[in-house]
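Have a look at the structure below, then the notes.
Here the complex is missing a single protein chain, while all its other protein chains stay put.
After this line comes chain A, so read on.
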Amino acid sequence: MSAKDVAVKDRRNPLKTARGLGSAQSGVEHWWTQRVTAVALVLLGLWFVVTVLCLLHADYATARATVAKPWNALLLIAFVLTMFWHAVLGLQVVIEDYVHTRWKEVVLMVAIRFLAVLGALAGVLAVLRIALTP
């Protein structure tokens, strides 16, 4: 049987299939990360809402002491990081879909990342200040 007789259905290099990165060179990483952070936020978000509702009429000292508890501080930091991560992934898709002028798209993409990193760092720093200051 010569090579001519074999019906070639897929002309892609096998290495491309093995890498699984597709034409955008980033594969399904964005899709997966968005889903995983979403699942985390279902749990962390509900915990956050319940925690805030419990502090509805608490005075300053109680609110601060609640955030300072190790488990609460840990979950709060996880919530802040996951929230900003998920927000960037979501806003990225919105920008890619609706902003068709390249320079505006790039400026917005960089701006939301700067803002998200600043927000996440500020949030984590605030929780640490509360948790580590007696």
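Note that a residue touches a chain if its C-beta (ideal position, glycine included) is under 8 Å from a C-beta of that chain, and two chains touch if they have at least 3 such contacts; residues count from 1.
We take it that contacts and distances are computed from a predicted model.
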item: Candidate names "Succinate dehydrogenase cytochrome b556 subunit", "Sulfate adenylyltransferase subunit 2", "ABC transporter ATP-binding protein" or "Heavy metal response regulator transcription factor"; UniProt protein name, chain not shown; value: "Succinate dehydrogenase cytochrome b556 subunit"
item: On chain A, residues whose C-beta touches the chain left out of the figure; value: 35, 38-39, 41-42, 45-46, 48-49, 53, 56-57, 60-61, 63-64, 67, 76, 80, 83-84, 87, 90-91, 94, 98-101, 112, 115, 119, 122-123, 125-127, 129-130
